[in-house]
Structures are given as structure tokens and as C-alpha cells.
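A single protein chain has been omitted; all remaining protein chains appear in their positions.
All chains are identified by letter, namely A and B, in their written order; residue positions are counted from 1 within each chain.
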Amino acid sequence: MSYARLQHGGPLRRAFVFLGLTLFVVWSAGPILWLLLTSVLQQKALIQQPPDLSLENFTLANFTAVIASAASLGRGIVNSLVVASFSTTVALAVGAPAAYALARLPVPRANGIAFLILATQMLPGIAIAIPLFIVISKLGLIDNVFSLGVVYLSFNLPIVVWILRGFFLGIPWGIEKAAAVDGAGIFATFWHVILPISWSPLVASAVFAFVEAWNEFFFALILTRQQAQTVPLVIAQFAGQYQTVFGQMMAAAVISVAPVILLAILFRNQIIRGFADGMMKG
Amino acid sequence: MNAIELKSISKTFGDYTACRDVSLAIPVGEFVTLLGASGCGKTTTLNMIAGLEDATTGDILMNGARVNDLSPVQRDVAMVFQNYALYPHMSVARNIGFTLKMRGMGKDEIRSRVEKVAASLELSTMLDRLPAQLSGGQQQRVAIGRALVREPRTFLFDEPFSNLDASLRMKMRAEVKELHQRLGVTSIFVTHDQEEAMSISDRIAVMHQGRIEQVGTPEQIYNRPATRYVATFIGNPRIELSSAVVVSEQGKTYCTVGSTRLALPSPLESGRKIEVGLRPEHVRLTDEAGIGAVVRLVQPVGPTTHVTLEWEGGTLVSSIPGFVRLARGASTRFKIDPERLLVFDQATGKLLQ
Partner (left out) sequence: MIKTYEQRRRRAGLLFVAPGLILLVAILGFPIVDSLLLSLQRVQLTGGSVSQNWVGPENFQRLFADPVFWKAAVNTAYFSVMEVILVTLASLGVALLLNHPMGRSGLFRVLLIVPWAIAPVANAVLWKWILNANYGVLNAILKSLGVIEYNQVWLGTPFSALNFLLIVDVWKSVPFVALLMLAGLQRVPQSLYRAAYMDGAGPLQNFLYVTLPNMRGILAIAIILQTIWSLRVFDLVFVLTHGGPADATVILNFLAYRVTFNFLDLGYGSAIANIIFVLTFLLATIYVWLLWPRQPGGTR
């Protein structure tokens, strides 16, 4: 058997792989397609069994109805935007230097600290939610986008550190020595030399953190009331409200997940690479 | 006043000692090489001179002043690294000019200085390129340019050519030597390649296990190696040593290797245990009377042929000009030049002459 033949396999193996890939595509893409389809179909088409997919039933009415009637959706999107952006920005600003220090600078027990930071992700949200709820209530900061954003740092910060540290560990040592001999201080080195070559992991961790913050439901449920509701809460509400108007329910879902999905698709390579690198070096 | 002086510096990391009691005086304009195998402490010493690592004990002086507490910039040193360590996201011009930018120099002055240095290194057409777009030799020249533009008092080189292929390495060595002859800047070079050290240095400091074994000119190191280690480290092919015992007879001293008797270049007390060896070019094969040996390996390299022999004292290599017709397993005889015999004390490894 030639080496190429070993890699590609004979016709039987290729058929098997083809079948497997097809099944996988159908399995993964099916529900998403159905989500999109439902959102552009009229109610009467959806309540037929099986659903009537003839062309005249396609409509944008679901979207217009949702956008028109649901001020809460608009507010939810704005809130999510604020919370996610705020949380991501702080996570990057604080996490990047921390990741650099844990990867390259002589911090005592750096590996231990890095591991601890990762270990915090083992905490179930409920364990910290209750004390946080009490404190935030006492401070009168319930239903506030910024307090939510700060709470989100509990997982955004470790993500940023995880991804960036993995990357920083792989930079060749020489550049920092060269910068030192060239007269750059530690922060100047970080700013002028290290960060500019870290585009990919920076983007990866930013998108990762943003997506996680946007999609977060549990803390938002507990820590917000009316004002600071984020998109996931609005969706959950719709699921209760629009129980029978399926098209509109899906349309609302599409509107709320679209921004983040687009982000993810745009930066998919960075995300995967960043997370995988963090994993390998961890 | 010496350009650089190291006074008993040492470096320890926890219980590991990288350098101990290293002392060296380097006059202005000298090209000194720190030579040794990996882990001998040469890079650590260089880092201490540069200011990248702190000396645990000892003093580092530059032009008479103690510089232990000064940063690399304040010591006015520039460094060329293994793997060049160029900033990958910066163009050649910005790579070279970075240090000037850190110093706060104005844009115009930076540009003119960079262009001048680039011209001297034949990099003028590459100023806007990124390091990834350059060849290995060009990258190395950018690294040198980055050091040159500082016009420093000292140049430091950290195994800059280890990653280049053979022909490029020879070329870069010549360029560095020419540069030194042209500019006359005090230079400290680190390498594990003894041929490299021999060819470009004014003096060589051979290091082993954190200590300096010997400092001297290439000739001194080669012809009068202070220790067994230096003798075996320098010279290609490697010198082979054999154990021997000093024997005194009728007023003359010899040494015996098994049943073979060899004349000693200078007298020693009888009964002393020694090790003796000869550089391959001083071992001559002969058809006349001589010491018996069997040919084990024949390696022609062009101008010479290295013949590995097995004799009573162990292994010995003989370098013969040109090509030789000798078969493996053939018996032959060799003669030695007693004046060239290197004699070392077996216990201390030090040269006895």
C-alpha cells in the first residue's frame, strides 16, 4: 500500500468518510437551517403537519412584528452590547499584562497561579452567585449593566489569561533581550514589541470573551430586573410570551444571536487557534 | 584602564551555580571570545556583562567604573543574538532605529543614522521590508546594524552564527572580523565552535563548568593548553590522551605507556602518574622504526587524511597531508616528536611543562 493510499484509504473507507461527513453536516446544520426557515415562514405554514414549505408562505412579517412590538428586544441588545463590551475591555486591559507576567516575567509560583486562575472555572456559577447577589443588593447595584459586567470578569478574565498566556509562552526569548539592550523598559517592551505581534490571540480572546458575555444567562437572570436585561433574558421571556407564535419566537432568536454568530464566523480561525494554543501550553 | 574588567563574578540560581569566580581583563579594542560547551557558563557571563542578569557576587567594571547596578543601555553595550531576535512586525528601518526611538531621538536624526548604517551593510534597498522577507544572511546583517547604529563602546555577540548553514557561517565570520578591524570596538563573542573562536579572536577564554580554564591567544591555547580539558576541546580532530607513568633511569626521565617508552620534553619526578597526548599533525606514520599500531579508520577530508590508530596506549589520530592508501586493519608504525608531547598531571589535569 502506498503512503498516500494509507492516508486516503480505499474506496470503502472514502465512502465511509463521505457518509460520515454528510451525516455530520445534516446533523449540525439542520437545526440552524430550521431556525432560519421558521423565522421566515408564516404561522399558517408552520402549524400544518408536516409544515408547508411552499414559496408563497415565506415572509418577513415575523421580523417586522418582533422589531415593532418588542421594545425590550432593542433595550436588551443595547444592554448586552454595553455589558459585553465593558467586560471584554476590562478583561483585556487587566488580563493581557497578567498573562504576560505569568508567561515571561519572574513571578513566584507563576505556574501555580496560572493553574489557580484556570481552576476558578470549576466553580459552579450558583456558588458565587448567592454571595454576589447579597453584596450587590446591599450596594443597591442590582439591575445595573456595569455591575453585571464586573461579575462577568469572573470568567472573562481567566479566558483572556488562558489564551494569551498560551501564546506568550511560545514567543522566542531573544526579542525581549534585544528590546532591553535597545533601551526599552519592561512596559515599553510589552507595548511596542509583544502586543503588536499578538494580534491573533488578542482578537481571539476578545471575541471569546465578548461571545461568552453576550450569551450569558444565569447571572443576568439573578442580577437584573427590568432596566439591565440582556438579550438572553429577553429571549427566554419571548419563549414564554410567544409560545404559540413560533415564527416570531424564532425571528427574535435570530435577531439576538446574529451579531455574535457573525463575529464568531469572522474570527473563527483566531478563536480556535487561541483556545487550542492555550490548551497545549496549559 | 581596561575597557571591561570582571572581578571574581559568580551567578547562582538557587543551588545551581552557573558561573563561579570568573575574572577577566579586556583592554580597549580587543576581540575576546568566550568558548565552551553548552552549560559552561559562557552565555550567563555574557548576560552579566550586558546587564541582562545580575551577578550574584563580584564586580563588573567598565572603563574603571563599577557597573553592576546599571541597565544595559547605561552600560553602552549593544548585542547581536542567536536567532537574530529581530522584531517581526517592524521593517528593517524600524528594527534598526528602535533603540534610537527608545532614547528619544528625533525622527529625522533617526532616519539619517539608520540610512547611514544600512548603507554600510548593503541593506539600503531593504529598509522597508519585514524580517520574514529577508534571507538568513540579510537578517543577520540587520541584527548587526541594530547594534552598530548605537555606536556603543562594546559589542556583544551571543552565538550569532549557530543557526546558519556552513557556507553562510564562514562568510559572516569574515564580515565580523573585518568589521572589528575597521571599527576597533571592544567585542565579546560567545560560541561553542572552537574553529570559529580560533579564526576571529584576539584572545580566547575557554570556559568549563562555570569557570575559566584558560585565557590566551589562539596560538597559546592551541600549543600550550593549560589543562587537559582545553587540550581536548580545541583542535580538530580531537587530541587523544593516554595514561602513562614517569620513569627515571640513568639520569634520564621517560614515561611508559604500557611497554612503550616515550621521551619526555622536560624532566619530572619518577613515579608520577601523567597523561600524554599529541596533536594529530605531530604524529607521523613511518616505514622505519617506530611504535606499532593498527589502522582502525581512514577519513579523507581533502587537504589531509585523518587516520585513527589503535596502539598499546589506546587510540591515536594522525593527520597526513593528501590522500593515503591504507586499509582498515593494516599494521603500521608511527613516530612522535617529543618536543610536541603534551603532558598533563593525571590527578589535576594541568599542563606539566
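Descriptive notes on the structure:
Operating definition for what follows: a contact is a pair of C-beta atoms (placed from the backbone, for glycine too) under 8 Å apart; a residue touches a chain by one contact, two chains touch by 3 or more.
Just so it is clear, the model here is predicted, and its values are computed rather than measured.
Of the options A:Leu73, A:Ala178, A:Ala209 or A:Met250, the residue whose C-beta touches the omitted chain is A:Met250.
Residue A:Ile222 is the one among A:Ala61, A:Ile197 or A:Ile222 that touches the chain missing from this view.
Although one chain is not drawn, the whole complex shows that of A:Gly112, A:Pro172 or A:Gly185 it is A:Gly185 that touches it. With the whole complex as reference, residues 51-54, 68-72 of subunit B touch the missing chain.
Listed here are the subunit A residues that touch the chain not shown: 1, 3, 6-9, 13-14, 17-18, 20-21, 24-25, 27-29, 31-32, 34-35, 38, 46-47, 49-51, 94-95, 97-98, 100-102, 105-107, 110, 113, 117, 120-132, 134-135, 137-138, 150-151, 153-154, 157-158, 161, 180, 185-187, 190, 211, 214-215, 217-218, 221-222, 231-233, 235-236, 238-239, 246, 249-250, 253, 256-257, 260-261, 263-265, 268-269, 271-273, 275-276, 279-280, 282.
Basically, only the chains that are shown with their structure count from here on.
Per-chain Cα centroids separate subunit A from subunit B by 55 Å. Subunit B contributes residues 50, 52, 71-73, 77-79, 81-89, 98-99, 102-103, 146 to its touches with subunit A in the complex. Of all residues in subunit A, those touching subunit B in their complex are 172, 174-175, 177-184, 188, 192-193, 196-197.
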